[in-house]
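Have a look at this one before I ask anything.
Just one protein chain is left out here, and the rest sit where they should.
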Amino acid sequence: MVQDKTIGNRIFDTVNYTLLLLIALLCVMPFIYVLAVSFTSPAEVAKGGLILWPKEWSLASYRYIFSTNTLVRSMLVSIYITVLGTLINLIFTSLMAYPLAKTHLRGRQTILLAVLFTMLFGGGMIPTYFVVKALHLTNTLWSLMIPGAISAFNLIVLKNFFQQIPDGLEDSARIDGCNEVGVLFRIVLPLSLPAMATFGLFYAVGHWNQFFNAILYINDNTKWPIQVLLREVVILASSSIGDSTIDSTEIQPLTIRMAVIVFATIPILLVYPFLQKHFAKGVMLGSVKG
Amino acid sequence: MKQEMYAPAGTPVANARAGKSKIGYLIKDIVRDKWLYLMLLPGIFYFIIFKYIPMYGVTMAFQDYKPYLGFFESPWVGFKHFERFFSEPQFGMLFRNTVILAMYNLLFFFPLPIVLSLMMNELRHAKFKNFVQTLVYIPHFVSWVVVVGIFYILFTTENGILNEILYQITGQKIAFLLEAEWFRTMIISQSIWKEVGWGTVIFLAALAGVDLQQYEAARIDGAGRWRQLWHITLPAIRSTIIILFILRLGNFMDSGFEHIYLMLTPTNREVGDVFDTYVYTIGMTQAQYSYSAAVGIFKSVIGLILVLGANWLAKKFGEEGIY
């Protein structure tokens, strides 16, 4: 890339780099706090204050949370529903978004309006439960994937992304004899990798954070994802002691809480760096056009 | 070939002028687009089954819903809950607080992810860019309980880190978490801190679609960075910005219950109590399903009006809008 070497540009770059670095540090600090507390001994935490580096290292909280297989088991459930669920999401959403991106399609506005309407009005928890139950999805992991197969928000924004793709590119495929499904999978999707990565990420994070539907739809707690556990640990720790008839255990709840947060958050945090290469500027578009 | 296949037939105006029967054209269009319609089917089924079939639940707002009676046995009460809601003495205050907070959000929060992603877009070291991107997106995964907890450690008057620094400099402490005048500032800055990085993701994807050749051409023409930004980058993501703005308006009245609730104190409730927290308080002594549903419908209707209005306006200005 050609570098512009004017003074103005240099000042701009310096300010820009410094500012972004500061913002990035500001963003990561609390997570460092969470991480640090999870590795700190309970006694140290009891003294209070902001901990950014454990003075007395302790693995007690991690030993505690790994003392049963619940955490690992629910983590596997989470990974399973996240991977499979996101795949279902992307297929269903792009299948629907692509035709809706064609402005000549009859009935398109009506459908879009109907979709938009569901963003604002919904029947609520109980009627939805009845549908999920009628389809025999309750007590299966499908209940965490199918009822949310398409997000209206993602659909509308993805439709908008598809609309930006120049028609010329699609036409060449049509001349090659592809039908619309072929155009979508051979031309449009490869051209929309940044969008796919984005919505894949949105969906994946959505699946990862599910806890309410799991409790609602699934009675068998061995099928619950990790967020159910996380929620319970956080809530339990925030309610004060004094109700129990026995002493609280030796371990400071805060450190355990933080350890669970770390364990439940790291996997989904790792998704983004892997997707980043698809955000590289205009790769596909440039090459196809050139 | 494609020209005659698509462009003319797609415009109803052209059909009408051709003088043929409209139904004939409709059928022809549908046959022509059969693949597209087929692709729509799973999605349409999805929305019907999971969104429209349960929609009867909306009737709850017009009943005295009781779980053990269900939707068909619970007594109908018409607009009783709406009447109660509108005649509450706090209605005015709640409405004002909700709207002001929403406006603050649109003004101070909404543009920031765009600015941040444009800043990141100007970074040339790919590694640094990835590094920054990864870090700014982390706070999204920190729950509100933890965020509010961290803000407490920083801002409280009892050994709060920032207040201690403030005390060293000015000799005074500010009760950021208690004073009503600081409430909105705290709420917005927490939202910014937590969600701005996450908000950049979608704009970065939009920016990735910008054709690099345009920049090169502009550079050859001698356009500086600001002009490139103004004439190439921004127009490229304009439609995404507009779409997101319009969709955001749909949730205009949603204030983020958990966040607000955690920040409410007796001394800031006069500016902090919003519809979402009010409904929660009411529901604490009685799960007033119907009443909550009525408030929800009120919020949604406002959202719908805003979305449709904004979309209409966008179309006036030649934008694509939502539909």
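Per-chain residue numbering starts at 1, and chain names A and B are given in the order in which the chains are listed.
The rule is simple: a contact is a pair of C-beta atoms (placed from the backbone, for glycine too) under 8 Å apart; a residue touches a chain by one contact, two chains touch by 3 or more.
We adopt the following convention: contacts and distances are computed from a predicted model.
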item	value
Record-based protein name (UniProt) of the chain missing from this complex, from "Carbon monoxide dehydrogenase", "Putative aldouronate transport system substrate-binding protein", "MrpA C-terminal/MbhD domain-containing protein" or "NADH-quinone oxidoreductase subunit C"	"Putative aldouronate transport system substrate-binding protein"
Chain not shown, its touching partners among those shown	A, B
Selected from A:21, A:114, A:178 or A:271 as touching the chain missing from the view	A:178
Hidden-chain contact residue, picked from the options B:102, B:147 or B:177	B:177
Absent-chain contact - pick from B:25, B:108, B:131 or B:152	B:152
Contact footprint on subunit A, counting only the chain that is left out	42-43, 45-48, 64, 67-68, 70, 73, 76-77, 79-80, 91, 95, 125-126, 129-130, 133, 135-137, 139-143, 146, 177-179, 181-182, 185, 211-212, 215-216, 219-223, 228, 231-232, 235-238, 240-250, 252-254
Residues belonging to subunit B that touch the chain removed from view	38-39, 41-42, 45, 66-68, 70, 89, 152, 156-158, 175, 177-178, 265-267, 269, 281-282, 284-289
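The working rule: only the chains that are shown with their structure count from here on.
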item	value
Residue ranges of subunit B in contact with subunit A within the complex	1-2, 6-7, 9-11, 26, 29-30, 33, 35-40, 42-44, 46-47, 49-58, 60, 67, 71, 116, 119-120, 122-124, 126, 128, 130-143, 145-147, 150, 153-154, 159, 161, 193, 197, 201-202, 204-213, 216, 219, 224-225, 239-240, 243-244, 247, 250, 293, 297, 300, 303-304, 307, 320, 322-323
Interfacial residue positions of subunit A with respect to subunit B in the complex	1-4, 6, 8-9, 12-13, 16-17, 19-21, 23-28, 30-31, 33-34, 48-50, 92-93, 95-96, 98-100, 102-106, 108-109, 111-124, 126-128, 130-131, 135, 146-147, 149-150, 153, 155-157, 160-161, 163-164, 171, 174-175, 179-181, 184, 194-195, 197-198, 201-202, 205, 234, 238, 261, 265, 268-269, 272-273, 276, 278-283, 285-286, 289-290
